[in-house]
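Data block below; observations after.
Just one protein chain is left out here, and the rest sit where they should.
Now for chain A:
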Amino acid sequence: MPFTRDQMAARLAADVPEGWCVNLGIGIPTLVANHVQGREVIFQSENGVIGMGPAPQKGQEDPWLINAGKQLITLARGASFVGHADSFAMIRGGHIDLCVLGAFEVAENGDLANWATSENDTAPAVGGAMDLAAGAKRLWVVMEHTTKDGRPKLVERCGYPLTGLRCVRRVYTNLAVIDVLPEKGFVLVDLAPGVTLDEVRAKSGAVIHTN
């Protein structure tokens, strides 16, 4: 059985050690915060919240507290606020241990495409993705293994406009966990329960190596 979105987030969260400062992108990455119980992990939100807590209980919402996805949040004990210039100095200055983003495509050289497609006429929206790709100490991608119509998202070279070059270190999909190594390309770490290496290879647009 391939992983659900929540299971993908949980699988990724299992690899986050205590003490890291982590920035989560919009979508599946946001779910990662629900799966680090028992570890002190500092979640940074690009709009200047350092130390996000869980989503508020009903009736406890504070309309002045939102995350990058503009959802209502709470603060963790020890949280602090900064303005945008300082928040992005933190991101661009290499102080974020891990950034988790979604993606349209990841290439075997670590290139990331996640901000613009040529398929529609709506304006592209980059947000903080390029800053995170360039500035975080490590970047992990969590995404479905293929597009809705079955095209591979793990590719030899990205076809969509790039967000960052050679920046992705690891990819978590509904089928597998795959490292992106500078000299080697995609290397399997492990498979979702019941998923075979052949299936992963068949649904990938680049070679999947094994150690």
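We adopt the following convention: contacts are C-beta pairs under 8 Å (C-beta built on N, C-alpha and C of every residue); 3 or more make two chains touch, one makes a residue touch a chain; residues count from 1.
Throughout what follows, contacts and distances are computed from a predicted model.
Per its UniProt record, the hidden chain corresponds to "3-oxoacid CoA-transferase subunit A" from the list "3-oxoacid CoA-transferase subunit A", "Energy-coupling factor transport system permease protein", "Sarcosine oxidase subunit gamma" or "Electron transfer flavoprotein subunit beta". Contact with the chain not shown here comes from a single listed residue; of A:13, A:91 or A:141, that residue is A:91. Contact with the undisplayed chain is limited, among A:27, A:56 or A:161, to A:161. Residues touching the missing chain, restricted to chain A, are 45-49, 62-66, 70, 81-85, 87-89, 91-92, 116, 121-131, 133-135, 161-165 (touch as defined at the top).
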